[in-house]
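Before I ask anything, let me first share the structure, which is written out below as structure tokens.
Heads up, one of the protein chains got dropped from this complex, but the rest are sitting where they should.
Chain lettering (A, B and C) follows the sequence in which the chains are written, and residue indices restart at 1 in each chain.
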């Protein structure tokens, strides 16, 4: 019911590539971070969250990434295993690099911020040699998250993964996930995001993120159709552009435009919305939902996660999403 | 009753120089770090702990250091103020550097370890220009912690502080506090520790730490007398060498050797022992205790702190130390 | 007579992009460098040599690159102007970076080596913002040299130039010019060379250079046809693969294979052979020579240059090449 072709004979449904980190969420809610006293730790990082999301939704999920050679690396690997995620693509880094940390601050549902510990972060140490062609060709799809493009050697590892994916008919999902603090300049960002997007089948991002990618080559473009068309000229089949509260739109290389459903909920925080959306959308597309239905699944999953206190730990099951859709009011 | 000459007309008793960090201690005790779920945050870092210790003991205490321009920097500065520490020497760093973190693991009282986040740590960003000659000459003494020598520009800032201290008769306490992970090589360590120790009045360290300092120039020396004599030839008046469970010895440039008292206690952890010892010893020396009495105060303070769950937060008052000494069994 | 389509309405024929350096050639010939006493300086660097070559052949030639803000930068810019090369794309770097130097050693015609000064080389400081879309679209073609991909921000600047070239129908010549000493790893090399080659119309390199590009994705391939076909699947029209003394072969996306002529000469040195070849080949293709004739022009130019003492300074005119061909013995 959608026109993405997934190879049916693969062992895995999805391999997420890139960042594995730790979120440290204050236990005292709606309080400035300088007054927070105790923190609970969760596995975090956009592709980690998406991998947990798809695994909870019963997709056979694997991961390619580096973890630190310490207790936090052990914790993350154990957590993935407990969530039925294949960890054969996980490499234990020996360089002394540390797990990236995100201390979250939720002063109110609309005032969320982060202190990020990303200096010499272990996830960016993944090397081209860590990428196994054999492993990638076992999967129907891979998920690339933009943060992995921010620095070498992770950047080159991503391009190697993209090369193997294209060579073996593995569908590429590209979640832009742009975090300005990990990049040296906007020009650098635009260059590498473009090179990766050219090799992707499904590209997901906000309007602002697409503007960032295109600011060098098409500084004047702010039009969704022009944006989508640009990527269709390379390899894209679906381009999903999010417009915040106005909702999301999917554009296809067959000329369709699909508006996504929005579920009105009262959030506790905004963190995790994008990752839960992406995970459930990918689930839908791999299960041959039509695009509108896959987007509804994504929106429902996001609505569930933002009403809870965590990201990865709150990823819903298929039953939970279906229940939510069955009972929720749509906008 | 001791032969260190403190200038009596100074506004402050002690200015600690260097590291301000955050400790994240697991709330679940005696458990591997990978299984720890929640953490409580405390102000940490050796000179921070010593400053809190001396302030609790009613010394007028100031601090020279850099904090991050974020909620953790605010938290640390607020905590110092709440503990009556003068923060006029604290500079808010604008480079984007982050607060150093120490995640502590206490598997058992004798199996303690750390995951340190020290990449681009804000405390090492302190610059020579941050050191105010006017501020230093307001104090009877400064406390230098070896970690601040580990990298530029903090290293140069320490030497400027030492220069101002010597120029104005400010007594220099040097706590070696050697942490191998912050140094590039043993040769580098030996060179800068030596240059700082040459300008110090009281030097405190373990036998192993003194060996590290001397390994280039006197690789064969393991004798306390030879070590102490070497530093007396520069500016040292007292050299305190700790021999773990065998206790500590103070050597003076007047030829005395004083063995410190040991209080047998059942510890919860080892963290904080050295800092609480140094803080109470400094208190004693500034209050003109004789050396044995000052060492007893240090040992009592350490014994109190290691039976608690934290470092800075557990620093005792004079009354608590006196009560402890009055009731404790000595070895 | 060849199937590359050049836009006829452009002001410039070719813009070379990348390295401008200085060669320092010993005046004493056939002597080890440690015994060389005096040196003569020449403008060097592969794209600089090619630009001089095409300008001598009456192509309207421009250059995009950075020069140092010192006397050597002035010398290079002046030399390009004297050689009728448009310097509007030259940026004077203000970062303190220095001109790359190459000290050449010619112990015998077959024993040539180099001492390269490439640390913080100014040519690699060119930034994406230095690349003018207006300037690139004034030209029929651009010449990219692989060295410019070796480091940021030059690497990103090249991709921006490639993007503008493709957008405006500017033909892209890609001279692989692989210099191992400027790269961090073979994987990095393979990734960025591939990304650039995918966007190029004419790719020129040795068999070994193509192997380097392909070693990650096709480690087993050593076959010219497979190599050429790979790039035809992207944008390539002509792939030229050099096999040293066995000569060069051109492959076209129309299925042709053309063997290049070889002129037997007695060389003084090997330096400059590739650049003079590329310059004259480009001249031929832009002037709509058939491929065999363009390759003959390239081979003749190379044969002239390697019998002289310098590179850029020895680039021949059309008349000199025609005379050489008329009188030379071919193999």
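We adopt the following convention: a residue touches a chain if its C-beta (ideal position, glycine included) is under 8 Å from a C-beta of that chain, and two chains touch if they have at least 3 such contacts.
Note that the structure is predicted; figures quoted are calculated from it, not measured.
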item: Among the chains presented, those that the missing one touches; value: B, C
item: Options C:117, C:225 or C:263, residue touching the unrepresented chain; value: C:117
item: Touch criterion as defined above, residue of B:156, B:211, B:253 or B:323 at the omitted chain; value: B:156
item: Which of C:74, C:108 or C:317 contacts the chain that the document leaves out; value: C:74
item: Absent-chain interface as seen on chain C, which is shown; value: 24, 27, 32-41, 70-72, 74-75, 78, 98, 101, 103, 105, 115, 117, 119-120
item: Touch residues of chain B, complete complex, unshown partner; value: 127-129, 152-153, 156, 159-160, 163-164, 167, 184-185, 187-188, 190-192, 194-195, 216-217
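Convention: only the chains that are shown with their structure count from here on.
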item: Chain contact graph, described as a line, ring, star, complete graph or other shape; value: line
item: Geometric centre: closest chain by C-alpha means; value: A
item: Whole-Å separation of chain centres (CA-atom averages), chain B against chain C; value: 60
item: Between chain C and chain A, distance of the C-alpha-averaged centres to the nearest whole Å; value: 41
item: Where chain A and chain B are represented by their mean Cα positions, the distance between them in whole Å; value: 44
item: Residues within chain A bordering two or more other chains; value: none
